[in-house]
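One structure below.
Of the protein chains in this complex, all but one are displayed in their positions.
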Amino acid sequence: MVIILEDKIPEAKIQAIMNVLDARHLRPHLSVGEERTIIGVLGNTSQVDTFSLEALEGVERVVRITDPYKLASKTFRSEPDVFDLGKGVLIGGGHFVNMAGPCAIESYEQLDSTAQAVSQAGAKVLRGGAYKPRTSPYSFQGEGVVGLKWMREIADRYDMLVVSEVMSEVDIEGMMPYVDIFQIGTRNAQNFRLLKAVGQTNKAVLLKRGMAMTVDEWLSSAEYVLSEGNDRVILCERGIRTFERAYRATLDIAAVPVVRAKTHLPIIIDPSHAAGEEKYVPALALAATAIAADGLIIEVHPDPPSAVSDAAQQLTFDQYEDLMKKVHTLEEVVGLEDGSNPANWL
Amino acid sequence: MVIILEDKIPEAKIQAIMNVLDARHLRPHLSVGEERTIIGVLGNTSQVDTFSLEALEGVERVVRITDPYKLASKTFRSEPDVFDLGKGVLIGGGHFVNMAGPCAIESYEQLDSTAQAVSQAGAKVLRGGAYKPRTSPYSFQGEGVVGLKWMREIADRYDMLVVSEVMSEVDIEGMMPYVDIFQIGTRNAQNFRLLKAVGQTNKAVLLKRGMAMTVDEWLSSAEYVLSEGNDRVILCERGIRTFERAYRATLDIAAVPVVRAKTHLPIIIDPSHAAGEEKYVPALALAATAIAADGLIIEVHPDPPSAVSDAAQQLTFDQYEDLMKKVHTLEEVVGLEDGSNPANWL
Amino acid sequence: MVIILEDKIPEAKIQAIMNVLDARHLRPHLSVGEERTIIGVLGNTSQVDTFSLEALEGVERVVRITDPYKLASKTFRSEPDVFDLGKGVLIGGGHFVNMAGPCAIESYEQLDSTAQAVSQAGAKVLRGGAYKPRTSPYSFQGEGVVGLKWMREIADRYDMLVVSEVMSEVDIEGMMPYVDIFQIGTRNAQNFRLLKAVGQTNKAVLLKRGMAMTVDEWLSSAEYVLSEGNDRVILCERGIRTFERAYRATLDIAAVPVVRAKTHLPIIIDPSHAAGEEKYVPALALAATAIAADGLIIEVHPDPPSAVSDAAQQLTFDQYEDLMKKVHTLEEVVGLEDGSNPANWL
Partner (left out) sequence: MVIILEDKIPEAKIQAIMNVLDARHLRPHLSVGEERTIIGVLGNTSQVDTFSLEALEGVERVVRITDPYKLASKTFRSEPDVFDLGKGVLIGGGHFVNMAGPCAIESYEQLDSTAQAVSQAGAKVLRGGAYKPRTSPYSFQGEGVVGLKWMREIADRYDMLVVSEVMSEVDIEGMMPYVDIFQIGTRNAQNFRLLKAVGQTNKAVLLKRGMAMTVDEWLSSAEYVLSEGNDRVILCERGIRTFERAYRATLDIAAVPVVRAKTHLPIIIDPSHAAGEEKYVPALALAATAIAADGLIIEVHPDPPSAVSDAAQQLTFDQYEDLMKKVHTLEEVVGLEDGSNPANWL
């Protein structure tokens, strides 16, 4: 931690700041420059609030050198995670996982036909919302546990895993028998109580990035799950909010190499919510594969125009099958098809 | 709702779209232009998903004319709300309310001295966090119910009301005896389950705007509270996230007139979280008063540099007292001091 | 300048970095911490490119302590500027200047009636575009020098000054006889050649902020003008681009106190372009006055709906007159009416 002092600060004020640091058992090292004086603070500063130091008179700025998260950092674990999501499906370190399914669970038949189609195309994880976070309270709110029961039965039939969004800690216990992976949605990405609660389960967690969340904040949210003892967290980039409106959200494709540089956690891409329109989904999915993400989660529906939510961005079965052929071609080029190390690629 | 069709769309496709609309009991009116053909859709379209219509072949864009919220809209109620927050403290329609207190409840003494100071300066509502949403799991998480008990006792001593953040529906029952106003924080502004849960209580709700939330989404979140039967919702603008880093968040001062044009709900300003530094707080508070917001919520602490959170942005007692004098001067100019209609001002 | 080295960097790499710094005649001071080693760099580092240092192997991050601008900084001049725009019209340090006029010069009559109306209401500077930067090449591009001749004659009739936008260094000479203040528009805020060119004239410069420009970049653009010898630069905040679309641009009202803290240059507010709709203009103008900006520039038109550009955001004469009464009331409260120091206000 580096404390930058104000220009022309009198000696007495510097001493006062040093006294505060001493009192907090931090070890300050003064460095007097011609333009500015700075104080380097040694020792474990991870619990020190930079704002409280910036509040001291004479302090201009405080720069944190170490990250606010620990378990999520590469300092804690330098190699990429590889873990089993269930049924031997590995993710990370060259194991690429395709997840697919409808935005919302609408009926048994809808889900069954979709699961069959996407599993044949190569998807190993079935997605589908039973509890839907809708902007308007008057929109369809999901089928709840009934839908989850269908989903479990159907996923098992096609030897798939289940990922579904949890919107409240109250629902966790009821969802436990049915899901393999708890999804934390964009709007709950800083719902810290929910993050702690899924951190206390033994299920993997798919953590979507908040719409205006920096990568560092995202990793801090992951830290909430990890610090409760659950070490299977998958990050999911799904587009951030910017000024552009030609699509639903700006897919931050650079998040993939940035996340690789900062953490050992796997990262997958959700091209469907970024695109907002099915016509842009394949392009984004292919870019995500070439940049060596650890997987894709894509919305697929038997009849998109009739879908009760996100109709415009869901792919048909044929579109998904066609896309998966290209994705598999790229997986081979990138070295992702069999868990072989894609390190030679990127 | 207006459906804009693609350029040079064949007659058969238009008919197919019309059939879908008929099947959904919507009443389409075709209007053939030289460049584009459009379909105006009449009837109650508030539950129609625009995305599902955009998914139809031949549809380029769907424009919603009516807002997705109803109870929050001026169509539902055209005059600004005026309601009692408790103890006869009115807000809205010319009744300006000052709320103040520390970021977090740290001790009985800290809270007591702050309450005394801010109430003398004119604050009617005591703020203070008992459950703190911190970016890092290793930061101070709040004193919980113990802190709320202190707060209730202290607020009553100075004839003040209590506003405090609720982070989980699980905590609502335990907080009920102690708070007058439930605060929904920025990070939970689209935690729809929490919004519904506070909507089922008889407490007023202070709804902070999410960091990347449009005004329309904010009003849709308010609608979640209103639609459960709780009609005392106060909006709170606290800065949005942009590219600028000279302060903590960009205070969207224009949100005040925009909200006035769209809804009857009162809106207050939180200059502390927008500024992020105490030196910018007074300027933002004065701008908020001149633009005829319905109140201010400001962080005040007996000794800001020693605060466990948000140290840099909290005002001292003297700073708050000095600011309040100027705020009261402006309240008189604007016509806010006594609930007289500030309509002649703006 | 502080150089933060990578974790666990070997001794040899540190020495290599120190050698590079020595070779560039910088004076590095090494500070070895438990977690990280940092190098403080003393001496004049304003011409050092932080990126070139970040490119050195073993360097994680470089933090600049001093600002990239000099003449614009408060270190160079600590008191707010007060200068004469012409005809004894002072701006800055408590001298509040009202500028007003149509978006574009359309006809002699249009401009004459507007100048009469706004000067009666208290405006001292007449605005009006002769060269218009339009998003589409097919939109009205302005009347050019013909319009400027009208403007000069009319402004003199009402004892006003002229501010008009310059879009190319090629036009400067032709505009010199007619304008008192060169306006640099949002889209040219980093057109460095144009900034240098107006820096070589003896006219004051009104520098609008770019749509996605940080305050530091804005002051660096001002530095381009100042470094050519022209020390009369007025900053103009007109809204930044964010995700919100309820208005045309997000007025960054906090820019006023931030600019005050960083520079001696005066800052005015353009509520018209931020609002994009006339109904929001008065509210923003009043907030700007209460926050002690140094002036306002507002679009006014005899018949807004017939205007060739920006029709929706221009005020009528009556609207402007009504607004100015309130602005003058606030000027008195703030202590801006007569150049008395508003330091007691903010």
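Order of writing sets the chain letters: A, B and C. Residues in each chain are counted from 1.
Keep in mind that, in the parts below, a residue touches a chain if its C-beta (ideal position, glycine included) is under 8 Å from a C-beta of that chain, and two chains touch if they have at least 3 such contacts.
The shown structure was predicted, so the numbers you read here are calculated from the model rather than taken from an experiment.
Q: Of C:V32, C:V146 or C:V170, which residue touches the hidden chain?
A: For the chain that is not drawn, the touching residue is C:V170.
Q: For the chain left out of this view, which of A:V215, A:L296 or A:L336 touches it?
A: Here the residue in touch with the unshown chain is A:V215.
Q: So one chain is hidden, and I want to know which residue out of C:D180, C:E237, C:E278 or C:D294 touches that hidden chain in the complete assembly.
A: Of these options, the touching residue for the absent chain is C:E278.
Q: Out of C:P68, C:G86 or C:G144, which touches the unshown chain?
A: C:P68
Q: Write the list of chain C residues that the hidden chain touches.
A: Spelled out for chain C, the touching residues are 20, 46-47, 49, 51-57, 68-70, 133-139, 167-170, 187-188, 190-194, 196, 210-212, 217, 220, 223-224, 227, 241, 276-278, 304-314.
Q: Could you please point out the chain A residues that touch the chain left off the display?
A: Against the left-out chain, chain A lists 212, 214-216, 240, 242-247, 250-258, 261-262, 274-275, 279-280, 282-284, 286-292, 326, 329-330, 333, 345-346.
Q: In the whole complex, what residues of chain B lie against the chain that is missing from view?
A: These residues touch the chain not displayed: 2, 4, 7, 29, 31, 33-36, 38, 40, 42-43, 61, 63, 65-66, 75, 241-243, 245.
We take it that only the chains that are shown with their structure count from here on.
Q: In whole angstrom, what separates the CA-based centres of chain A and chain B?
A: Comparing mean C-alpha positions, chain B is 27 Å from chain A.
Q: Note the residues in chain C that touch 2 or more other chains, in rising order.
A: Chain C, residues with two or more chain partners: 242-243, 245.
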